[in-house]
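With one protein chain held back, the other chains of the complex are shown just where they sit.
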Amino acid sequence: MPYFFGCSYLDLIGYVLLFPIAGSVINGLLGKKLSKPVVGIIGCTAIGLAFILSFFVFIDLLHLAPEHRVFEKDYFTWIGSGSFESIAGLQVDPLSVVMIMMVSGVGFIIHVYSVGYMQDDDGFYRYFTYLNLFTFSMLLLVLANNFLLMFIGWEGVGLCSYLLIGYWFEKKSASSAGMKAFIVNRVGDFGFILGIMLIFVTFNTIDFTEVFQAAPEHLQMGGFVVTMITLLLFVGAIGKSAQIPLYTWLPDAMEGPTPVSALIHAATMVTAGVYMVVRCNVLYTLAPFSLTVVAVIGGVTALFAATIGLAQNDIKRVLAYSTVSQIGFMFLACGVGAYIAGIFHLVTHSFFKALLFLGAGSVIHGLGGEQDMRKMGGLKKYMPTTYKTFLIGTLAIAGIPPFAGFFSKDEVLLEAFTKGSLLIWGLGAFAALLTAFYMFRLLFMTFCGKSNMSKHAEAHVHESPMIILIPLLVLAFLSIGGGFIGFPTASAINSFLAPVIGGGHHGTVDGGSLHHVSAGMMFSMMGISTGIAIAGIFIAYLMYIKNPDLPAKIAKKFKLIYTIVYNKYYVDEIYDATIVNPTVKTSFILWRIVDVRIIDGFVNAIARIVELKGEVLKLFQTGYVRNYALSILLGGVIIIVCSLILL
Amino acid sequence: MIPLTWYLILSGILFSIGAVGVLIRRNAIVIFMCIELMLNAVNLAFITFSRQLNSMDGQIFVFFIMTVAAAEAAVGLAIIIAIYRNKATVNVDDINLMKW
Partner (left out) sequence: MLESLLFLIMGSITIACALCVVFQKNPIYSAIFLIQTMVSLAVLYVLLHAQFIAAIQVMIYAGAIMVLFIFVIMLLNLSKADEEGERDNLFFQKPSAIILGFILVVMIGTVTLKTVFQGVKGEYTPETISQIGNTQLVGKMLFTKYVFPFEIASILLFAAIIGAIILAKKRIIED
């Protein structure tokens, strides 16, 4: 085992958290006085060091025997109250190591990219402060060894997403998008914290290890309590990971700077829900009903978001809906019990989704802020490197072998087919078809065909600087090679993560490995999913390259459906009408009548009474000293009279 | 021999006259003199009690009260002079800063 100044890297796990928070504090307190390059270097170094350390921790963990790959480091007793005790500690196991490497690695790339992307922004230091804090919160979330500490990270990413989505708060739409993200997340958090309380009431502890050890003996399979716990926790996951019905904040979150979108979608925030479900896999396995709910919500979201993605014209919105859809895939995998497939897809998705977002950012940067795909086109010759990397990302998300998305998506679908039902598989497969279609639609509309740019934009369009391109190249490389960690039959990630799944030593649950599937079945499934992806690409090719008039015709022919899809099924409008507006109106009544009239009136009345009393009493303060002396004598006489009468 | 109660009643009358003087006069020096009158009334009471209880302590107290009265007179009159210099009056009604 490699040692660092006499102690194992595992012991240094706290520094993975310390570096980002230190970067955030330095930039936050001193950033205004520092120059932009220094701020950028501090921000990137903080995350870079966290990544390097995470990597060494991973190496350290590899040196241990698979059964012993759990390391807990307790720092201090955070809350001690009666029988309740919460120790702030970090837990390193294969799952959290995979997550911290992904978070800090992709986060680091996004940080570097941001230095180039945000170069001209005035709030540069503010941006990096938030970005570091965001990464810190996510790392805390995945490293926490109990539910409460995880909740701190959980809330931290919620806060940072609010700050970053509303980063350009001068814009009304940005600040309201930030608020929307925060409020919608609160709905989920409410469920999550209720779930934590229920866990505490049930197990009398909130430590992961203790809860998961006690769960199989404590709870009966499919019992009411475990179903409630898992469903409540899943409500939190729905909010954080933008699933139906709480996904509406994610598309609006596009108001933030593009690297932030990449960070939210790829490395932090939305993956938190998936991570949490996988972390609690012991509980979920005990609750088949909850698993069905997870699978159904995941599958439906995957399909639902994909259909919306078909008709959007904003380049970032399409990517946002694709994220919602892909997260749906991950939940679908978790829901059928294939937790590792979910995490695998999470990791590969973080590579290609970060690549796609950063590529889209490069396009937007090159076009001077234009996001409407109808005003792009033919960018291939202006931005060759961006195009190539974007193509790799698109192939990866569409699921073309041997790109990263293929392996993970194929495994998700295979698991859905073997462990779930045909219906679940159908949902996933159809969503995969749509994904391939709309992603290539995006690619074709942006980079191919003839240019629809305005004269002004055409004159300015340029390839992005190296600081933006290098992160793209790195991510493109990961998107190509990332899938091989989960290569079928020799899946490294499967064997690495297997101890985490299924309650460790109990081993009652199948570790999500693929040994029970015959090779023939596996290859036929591969063929099918590749075929689906190619079909989607082909349709997109037909509609947007071969015959560019076709989409408009189809839209005309199916006008009703097109309008509904184009308007995102009017979900936002329905929420506005049923929840938002009644709340606003009630609040208005509460403000105008209850607050202003009754509460303020009460307070003002008290003040008025005191004032009136003062007006009367001030007459006694004449300013004449002898008048005051008269009061003294009066008091003296009264005392004597009283004592005479009483004694 | 005269009953000592008479002395005490005389002391009370003097004290009341002094108190009334403090309240109705507006000249700071006269008010000050009325305070001296009240002090003297108290002295008389002390001496009376000293006589009645066959004790010397009352007389010693009077001795100290006189010391304090002397100090008080010196400081008080100095204050009155200082006020007169600033406001050119010793009428307490004109010195009425202690109000709203």
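Per-chain residue numbering starts at 1, and chain names A and B are given in the order in which the chains are listed.
The rule we apply is simple: a residue touches a chain if its C-beta (ideal position, glycine included) is under 8 Å from a C-beta of that chain, and two chains touch if they have at least 3 such contacts.
Predicted model only: the values in this text are computed from it and were never measured.
One chain is missing from the display, and on subunit A it is touched by residues 622, 624, 626-627, 630, 633-634, 636-637, 640-641, 644. Summarising the interface, subunit B meets the missing chain with residues 1-2, 4-10, 12-21, 23-27, 29-30, 32-34, 36-37, 40, 43-44, 47-57, 59-60, 62-64, 66-75, 77-82, 84-86, 89-91, 93.
One rule holds for everything that comes next: only the chains that are shown with their structure count from here on.
Residues 618, 621-626, 628-630, 633 of subunit A are the ones touching subunit B in the complex.
The touching residues of subunit B, counted against subunit A in their complex, run 19, 22-26, 31, 92-93, 95-100.
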